[in-house]
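Apart from one protein chain that is not included, each protein chain of the complex appears where it belongs.
Every chain is named by a letter (A, B and C) in the order it is written, and numbering of its residues begins at 1.
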């Protein structure tokens, strides 16, 4: 780390991206292009070898000169860190080689999120080929795992839904019993970009626009990820009902979380507890009690906002959490992890104001 | 009624509309213009006196020749039925005069929905000036109150949220105890047209588009309406948490309802129970178990669709309900009530296929 | 025809659809399901053999009982008419067999729109395998070709852009010279459903929403179709600049057409001329001078609306034309053709009021 930290003061972190043709990829590029502490070194895509990234993503014209190249040609082993903005299964296939070359890696997919291999294999339908790397991987939710992340060589960047639900519940778990952990409900809503840039009928404008629906009710891959982290935070298995929904907007995510306050905790000042817990966090904003956060208040920014509600001062606590699913829910959080791993100021390159309207 | 019924076979029901310049108004006009059993007789608006309705709503060009007129000039007392597509407070101010003239009335606002006057006055901040008419008013949810509605002179047409939540829960209430009625959660999502055609900043395209938020968490006017009906269905006071959200789409509503199955009811075949309950209903469609209804499947139609989910066959039952908030949630339901009140086939003029895409 | 006409009074027209899994297919199904003069007999899809259409398109639940079947199993030769809602190339491959069996056909793709085979092959990159059928095919723009269509066995249903531009210009062409036909500009804008239900990145919600662009500027397949028809209307070759654009909405199309009035025609009352030309047309609505038609005024309806503007009473005439690209621009017009071909009232099943909002 001493080495790393000193390098950052003198020279930029060399960054590689594997799979930059999806939405988390272009979002990484957008943010890294404006990051003063990095040097974009390589971006790989087998399919688009030779195409300038700014040709595929014209918003990058004038900002990113790099072209896609095949992994063979791209000097990933010369990077300090490599982001995987790929489907699951890719990061694990390249992890060992990169680690051996002294490269650290941040996987934006799920290869290094679930410590339990059976759970991984059950939900992702592929064998996990890299269990020893998984062992050392750190779950990249900075606000929960800062010390471990600073030293991590491998980071499993959290899923978008988990980020909202975990940060929305963390202050309530792990201390004095406050809520009925056997019965937590997270009713989550996501913009369509969460489905990625794959050409699929269900993600077409004419299918998703002017429309709303739930999906994955019978089981969503983020369920085991959320539950594993909640179990750990609580210190015991929790009961979780999780229903994601698809909102006709590009970016943005809101989770409405319902918990029941235990009788012995009815006098708790939850608002103060949340404010205190996140007082020093640059990217978690606890709104005044009774606020109604909207997703546009975080559009294209790395901030996540939380508001608490307790209707009629009863035993139901409702936690509203908003984020931009592509930023705090993906690329921004990954860069926040990178900053931490390389001793850069945690919010370097991440301070942009949300776009409203 | 004999008189009414015979009249329908021979001559059309004469219909008046008070306040046709909002979205429920134009939706009534759209549907009544295609209804073979009615004659549009009068439509009132103080502000737009003399303006042809098709000038304000060009979709009606070639279909509706009527012009707005002031209540003074419009022969409402010559109608068989008058719809109030007005803010709350208007219907109650004209009810007695119309009833005295033998006119029946259907209020799409809230004047005749809440039997308890104190509750009404608490939530709507105006005195109820018409308690005796309220006494005879019938809550216009056809699937629950068909016999009373057939004879009703005054109908309080249900709110949009209540329609989804009540039809989603009705099969579970009133018989053998099946669910924990002390802890029902309804997480509802509505298109923006539910906010009406008032010029308000919060409903602007640039505010509501590409955005998502909860609102009314501290208390929404539909909460007491839903609770009053649930209490009656259950036969005892229920506990209800209700959180509405605003979706960036024009029409459509989805309620995600969470209930806990009682231990003694774990073997219940809820799917069969729902299918049986609604087997003869023209406008309630129970989808196959595990379906994921989307709002566009009912866009511009009077159908409400329900799907049941029981993740992991556990003790949580999740009920998904979709409708078009302007049709089954407002104008279509009002016409369904009218059909019933005047002995017309219940689905007359209401059989249009939903618009997809 | 006598046979056909008499059959319609006594028994419904038997209808088959080839390729009902796209947006023109489901739109045909929606409209035919409500059409009192037809019997939906068969719908083919190789890929979805056996799937009930209402399962793919849940808006049809309760309205259409048919399932997709392979062409082999579907009794298309037993139909009176077959609609092709397929990509180009399919209708021409099945035309002869159907005609031989006495079936008439309406192609919603381009196989029978362009009389010039070389032009077809240049733009569509496939050989035309059916030139003799093409010879007898009639261009299905009812308002221009009514007599020929009534007798047609094969109809090339017009493209969506051509419908707006041709109906917007027809009154100005073919008589006394009124406009400079060497320099016509059509700046057209279409909703995304015009791109169909194919899974393509460019049609994804996250690509097309909150975005606007021109496309096909270097050459769009509708250009030769529009030009061929304009040439014929004018009686000589016209000069046409055509630029289509993509609007982030599902349905709807607006063409802004710019023509220059000839000096000798400056005193023409264009408004009166248009009104007179379309006075007896059920589906062409000439708005009062200076109107600003919006696409939602025709959403889900078969009506096309036209408004004329002449800024400063100068020599520029601007013609605004709106339609629903899936209805008057595709499925509705196809049904209008069918009605005409089978002696049914031209507007049978096509009188629905547009959905607003």
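Here is the rule we use: a residue touches a chain if its C-beta (ideal position, glycine included) is under 8 Å from a C-beta of that chain, and two chains touch if they have at least 3 such contacts.
Everything numeric here is computed off the predicted structure, so don't read it as measured data.
S.K.: Considering the full assembly, with which of the depicted chains is the omitted chain in contact?
M.R.: Computed over the complete complex, the missing chain touches A, B, C.
S.K.: Just one of C:56, C:148 or C:318 touches the chain that is missing; which is it?
M.R.: In the full complex, the listed residue that touches the missing chain is C:318.
S.K.: Which residue from B:250, B:284, B:304 or B:320 sits in contact with the chain not drawn here?
M.R.: Answering carefully, the residue with contact to the hidden chain is B:250.
S.K.: For review purposes, identify every residue of chain A that touches the missing chain, sorted by number.
M.R.: Listed in rising order, the touching residues are 23, 26, 30, 33-34, 57-63, 193, 197, 209-210, 250-251, 285, 287, 293-294, 296-301, 303, 305, 351-357.
S.K.: Mind pulling the chain B residues that touch the left-out chain?
M.R.: So the residues of chain B touching the missing chain come out as 23, 191-193, 195, 197, 199-201, 203-210, 248-250.
S.K.: For chain C, enumerate the residues touching the unshown chain of the complex.
M.R.: With respect to the unshown chain, the touching residues of chain C are 183, 185, 187, 189, 191, 206-207, 209-215, 217-219, 241, 243, 245, 247-252, 254, 256, 258, 260, 290, 292-296, 299, 309, 311, 316, 318, 320, 322, 357.
Quick note on the criterion: only the chains that are shown with their structure count from here on.
S.K.: Could you find the two chains linked by the most C-beta contact pairs?
M.R.: A-B
S.K.: Averaging the CA atoms per chain, pick out the one whose centre lands closest to the mean of every protein CA shown.
M.R.: So the chain sitting closest to the middle is B.
S.K.: Centre to centre, by mean C-alpha position, how many angstrom separate chain B and chain C?
M.R.: 37
S.K.: Find the geometric centre of each of chain A and chain B from their Cα atoms only, then give the gap between the two centres in Å, rounded to an integer.
M.R.: Using C-alpha averages as centres, the distance is 40 Å.
S.K.: With chain centres defined as C-alpha means, what is the inter-centre distance between chain A and chain C in Å?
M.R.: 46
S.K.: Where in chain B do residues touch at least two different other chains?
M.R.: Counting only residues that touch two or more other chains, chain B contributes 209-210, 250-251, 293-294, 296, 299, 357.
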